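With one protein chain held back, the other chains of the complex are shown just where they sit.
Take a look at subunit A:
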Amino acid sequence: MSESPKHGWRPGAAKKEHIDALAASGATVSDAGNVDEKPGVSLIASAWKRLRRDRIFLIGLTITIIFVLVAIFAPLIAPHDPTKPIPELIAKVRRQTNPIPGPEPGFPLGADDRGRDLLSRLIVGSRQTLIVCVFATIFSLLGGLILGTLAGALGGWVDSLVMRVVDILLSIPSLLLAFSVAAMAARPSQWTVIIAISIAYLPVFARLLRGSMLAQRHSDHVLAARALGVKRGAIVFRHMLPNSVGPVIVQATLVLATAVIDAAALSFLGLGNPDDRQPEWGQMLGKAQEYLADYPHMAFYPAACIIVVAFGFTLMGESLREALDPKSRR
């Protein structure tokens, strides 16, 4: 999903080599000497200047901000209690003719299979969805950061060992990896979903950071720092890591999008959080498949929410990628 040849495709670039190319593209920025930029303008400042005028980025940003605001203030916005069946709705659920009510006065989206207000569940569900995708991204980013930095900064046998394992994890399709990790959990919960997704994307971040470290190891600014006698730790954290931020942010934004979708896929296979007192969009969509033939509305709304949010994250990620890519600023 994240492939783009903009970052100097090299021949024979397999998945892992593609990630390396991505890493190198961000890392060389400081050495490239952007001729058309005024001196003293940082990469982030110049990227922001371009992004402010980018309509696609602004659409993505707006969707994301609305999503986050709804998630934060969910209990205040939701008109009903999402965990309790509403008596008027449950009365209709019990009647044989139309077990799951559609839109009713006061309940614009209708009810779910237990007579709970669907709109309230969607609003409160945004919070769990946000928690799942943000934590999954942070965990995979942190894991990848530790492994990638270790491998890239230390080199030698540490590098070989870490990268062999990472390459092998990359040789399993990420979604299948997430499924396999989730299947290890004796009792699936929200956290097993988060851990499964973060392990699936950890190798991508690890390889990305390691590639970025390697690309910088012989660059002028690192050489200069070393010549000045700066300690190795300081070189890694102050001089090398900040230069790797660009591609990592782009990748993280794209992982946010896939995490929302993957959480739904996990629920669909029965590997998600079974506790529906904590509504989550993926879980709601996974659950709704049982009723799809007769009550498509139960699946339609959570699916629409997932698509819009994932679309917003993707728009942001793609325009960030273009803004941070020195090659595209001709």
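Going forward, contacts are C-beta pairs under 8 Å (C-beta built on N, C-alpha and C of every residue); 3 or more make two chains touch, one makes a residue touch a chain; residues count from 1.
Note that in this section contacts and distances are computed from a predicted model.
The complex includes a chain that is not drawn, and of the options "Ribose import ATP-binding protein RbsA", "Cytochrome c oxidase subunit 1", "Fe-S cluster assembly ATPase SufC" or "Dipeptide transporter membrane component of ABC superfamily" the UniProt name matching it is "Dipeptide transporter membrane component of ABC superfamily".
Contact with the omitted chain, checked across A:61, A:77, A:131 or A:183, is made by A:183. Take subunit A: the residues that touch the chain left off the picture are 1, 3-6, 9, 11-15, 18, 164-165, 167-168, 171-176, 179-180, 182-186, 257, 261, 264-265, 268-271, 282, 285, 289, 292-293, 296, 299, 303, 306-308, 310-311, 314-315, 318.
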